[in-house]
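A single protein chain has been omitted; all remaining protein chains appear in their positions.
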Amino acid sequence: MANNFGNRPSISPTTIVVAAVYLLVSVVGINWFTTFIPGIFPPQASAESKSVDELFFILMIVGGIVFFLIQGMLLISVIAFRARRDDTSDGPTYHGNVVLEIVWTVIPALVVVFLAVISFNVWSQNSAPKANVNMVNGASIPINVIGARYAWTHTYETGRLTPNGDPIIINSGANLHTYIGQNVDLSLQTQDVIHSYWVPAMRVKQDLLPGDPRQGGRPTELRFTPVRIEGVAYPAEYPIVCAELCGDGHGRMRGAVIVYEDEGQFLEQFFEPAIHAILNPPADPVLRGEVEIQNYICNSCHVLDSLGWTGLTGPPLNGIADRAGERVPGQSAEEYIANSIWDSGAFRVPGYDQQMAAFGPEVIDPLNVMTPEQLYSIVAYLCTIGEQSDCDMENSVTAIPDAIKTVFGMEVDITFGMDGAATDDEISDTGAVEEAAESNTDNDSA
Amino acid sequence: MATIAVPLGGGQTTQEIEAVKRPALSEYLRWSVDHKIIGVQYGVTSLLFFIIGGALAMGIRLELWTPELDFMVSGAAYNSLFTMHGTIMIFLFIIPMWAAYGNFVVPLQLGAKDMAFPWLNAFAFWLIPPAGVVMLLGYFVSPAEAGWTSYPPLSTLFSGDGQTLWALGAHLLGLSSILGSINFIVTILNMRPPEMTIWRMPLLCWAVLATSIIAVMATPFLAGALTLLLLDRMTGTTFFDASGGGDVLLWQNIFWFYSHPAVYIMVLPGMGVLSEVLSIHSRKPVFGYRMVGLSSMAIAIVGFTVWAHHMFTSLQPELRIPFMITTMIIAVPTGIKMFSWLGTIWGGKIRFTSAMLFGLGFMSMFVIGGITGVMLAALPFDIHVHDTYFVVSHFHFVLFGGSVFAIYAALYHWFPKITGRMMDETLGRIHFVFTYLGFLITFFPMHIVGMLGMPRRVAVYDPAFTDFNRLISFAAFVLGFSTFIVLYNIVRSYFHGPIAGANPWRALTLEWATTSPPPPTNFHDDPIPYEDPYGYGTKAASAYIEAIDMAFDRREPAPSGAD
Partner (left out) sequence: MTTYIERTEKQKISDQRAAAIRLKNNRLGMNIFQVSWIMAFIALIVVNWQLRFNYSQWPPAGVPPFDLILPSVATLALLISSVLVVQALKVLRRGFPMAFLVKWRLAIGLGALFMAIIVYEFLNVSDAAMATQYGNTFRLMTGFHFVHALAILAIMCRVYQGAKLGKYSGDEHDSWAVEGAAKLWYFVTFAWMLFYLVLYWIR
């Protein structure tokens, strides 16, 4: 046996050359790695994203050094210390080195302390509450996000009132509208399971936690401030993604943050038109129903091609008017549709579980409150979904209110609260109504 | 020093050693209290579940070939794919696979005749097949689809009966894990011969000890969590239902208090294997033996304080910082191991056997998992990549690049001892190349898609990520194919592999100081361990190895029956 016992690890000139080349490669390599960082992140669309990316840059440098160090040592080892084919000897009996062990305990410990400190700094900077959140027209308005399987809903409590005294709440569906420099502070609530609200371009994420509805749920908060990206045409759109498994349609639960260039553009293109639409709903029940139905979260469970809905838990609404007349014997199509909305458990479509929430004038959940007039318009709209509708399309103005009266015993004001004297001209005179609404808010705040 | 009369244990002369035949295959199919039989039973069962879990992973990758839902019939069916993939790989593959090696190797390494509680050992194993069947039965009702983490209320109010079966199966597996671990601890502490002091124990035993301590302390929390889940599902209690005063974060806390330490249950034995393999195949003592052993214990202890980093996006913000700090600290003992292994192979005489290749592969892959682990601990960055493919990539680098590579290394290393025959080294090397490249190309790009904005557990995704996902899927199929190479190798080598002899790797630990496979009593008499389990390179060590060869192999090899 050709054992050469007890020799120290010996390094040949080849190894030194390999090591030197490797050192060079790794310095270039880390440098090269870091040039990719912007490419492996979404755009930096928020103030938070810049600090997170900087933190990642540091993590990447530190990680890169560790990576190249260990892979390099491995590479050198397998090249320099491979046993030759005919070599049956053992390596040197070398049991360890206390100094070395202390070094490789203390240095990593110091490195992680350093990383913890800078992470903490970034975190406290990003999570600190900001003054002047959600400023619109000089006032701070609550913006709420509702997650329900499988759709996001954003609502803006504008603080203004309709002429009837109802608060004006803008429902912008799956899209969040904001503008550069607005300190966004969202209040997130879920209707069912845990969701997670993630805007990759903003580097923010927060879970939505189910809470007790009797205690106002369990709202969580998410904060970020959009910033300008050079060379981007505004309004710009960034995806919102659900990051916590919420069931069948989890991957489809998406939305968009729409960032406007400034507050003026935000008001002009989103905020004011939305208020205008709420104050001046179409008088035609079908058109009105098309607007009304989108204020509820029906989209999270139902498919409806004409509105681009993709929900999957509930039965599809495509062609609903074609089958509505045959579902329940003795119920007309209008009665069936109306009943299915307010008394959703009355008829269960085969193949689907009863999961639909209750809607109506007196339900607890404020999101699901629905007046007879709203029901009337929504039924009118749904009656048009289909090839040859079972509904009495000729006399819908009487057939639907009659159906609601038959089923629920409620009268419907088919003029939507505008008495007969109101003419089209007056209704479309938005300026007057809005002024009235604004003076209402002013009175409130005074 | 010149003496050759090395003590191996009394009475081991060539005449006294009977030719040991392999146990008949039928022995593996029935109740047996022999730890070696049970070890193989664990191993083969885990391997079967590995194939099932791997097939499910292939289903996931097929679905993700396009950004639309097309391969699976519904999103729910896709959800059940990754739910069962994760559950099977964790509870029915990696954890029982370590019980397999622990069972077969640990008593032999200690020089014990059997485990402390042979009957309990068999019982713990026989809980596993029914538990696996109960879980798979979910496919006949409505399979669990809430992810392996099963967060309520998705897993309580919004899931079908498969979820109940899932919880029952996991309950049984938890029980099995606790019983097995109690057995390991008692065996390691009590069943050592007097010469085997605690500081002479091979590092696999240290790792199994640390693992078992984690398992007995943490698994009861899983039992508690699953009990609540079952009660909520079946008796209408409201522990996780907020409308009844319950709390969804309660599950996350209790579940992760078990499931984070469970990560170390899955990877610590792999680290033990690595210490063995790297030392033996580079013919050099483990660098800093005591620190490697103690760092296992340090990981075990610190591992109990980090659980809430899985809840960085749901926990109250002010509680997040302490968990960030503990999570970063745990990188230190892991780093000690990594550097010690480098110190072990540095200056050695490295033999590129298949076992060694997978050992080196572990080091080069696990380091990536370690680096991304520290990145994920950094709270602001984690907020961005939490629940994305970055996380998927990270834990596959730890659990595949770590645990599975170590399982392969251990397979090539101990297969000769278990079956008495060598595995085919050429096939082993081909297997390594396919696995290494397939793994790297599958999982490395996942970091990038995750950072770019692809959440995990989705069947439909932004079409912008299609190219990345095609690359990942393609590599995943290569990785899936590589499994067949090793399966073929196992079957072929079992019947046609060259006879291994007692000590094919010329190792010093005690499992090699007996025949391959070992006789039912493990040793012919009380074995005497060499004073240093990894003391390669001295004349005394060579003499000890020589003595093993003299005692067991310089004679006619046992006739190979076609049993």
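We call the chains A and B, going by the order they appear; numbering starts again at 1 in every chain.
To be clear about the criterion, a residue touches a chain if its C-beta (ideal position, glycine included) is under 8 Å from a C-beta of that chain, and two chains touch if they have at least 3 such contacts.
Not measured: the values here are computed from a predicted model.
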*Which displayed chains does the hidden chain touch?*
B
*Consider the whole complex, including the chain that is not shown, and state which of B:Thr66, B:Thr237 or B:Thr466 touches that chain.*
B:Thr237
*In the complete assembly, which of B:Ala57, B:Met217, B:Ala262 or B:Leu342 touches the absent chain?*
B:Met217
*Consider the whole complex, including the chain that is not shown, and state which of B:Ala144, B:Val208, B:Leu228 or B:Leu440 touches that chain.*
B:Leu228
*Which residue, A:Glu54, A:Glu157, A:Asp212 or A:Asp402, contacts the hidden chain when the whole complex is considered?*
A:Asp212
*asked:* If I consider the whole complex, including the chain that's not displayed, which of B:Met191, B:Leu294, B:Leu427 or B:Ile499 touches that chain?
replied: B:Met191
_In chain B, positions touching the absent partner_ = 116-117, 178, 181-183, 185-186, 189-191, 216-221, 223-225, 227-228, 231, 237-239, 244-247, 249-250, 253-254, 257
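Following the convention adopted for this analysis, only the chains that are shown with their structure count from here on.
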*Between chain A and chain B, what's the gap in Å when you average each chain's C-alpha atoms?*
37
*What does chain B use to touch chain A in their complex?*
69, 74-76, 79, 145-147, 151, 153-154, 157-158, 241-243, 245, 248-249, 282-285, 287-289, 291, 313-314, 317, 320-321, 324-325, 328-329, 331-332, 335-336, 338-340, 342-343, 345-352, 360, 363-364, 367-368, 370-372, 374-375, 377-381, 383-384, 386-388, 447-448, 451-453, 455-462, 535-539, 541-542
_Residue ranges of chain A in contact with chain B within the complex_ = 1, 3, 5-6, 8-10, 40-42, 48, 51-52, 55-56, 59, 62-63, 66-67, 70-71, 73-74, 77-78, 81-83, 87, 89-97, 100-101, 104-105, 108-109, 112-113, 115-116, 119-120, 122-123, 126-127, 149, 192-194, 196, 198, 200-201, 203-207, 209-214, 218, 239, 241-252, 312
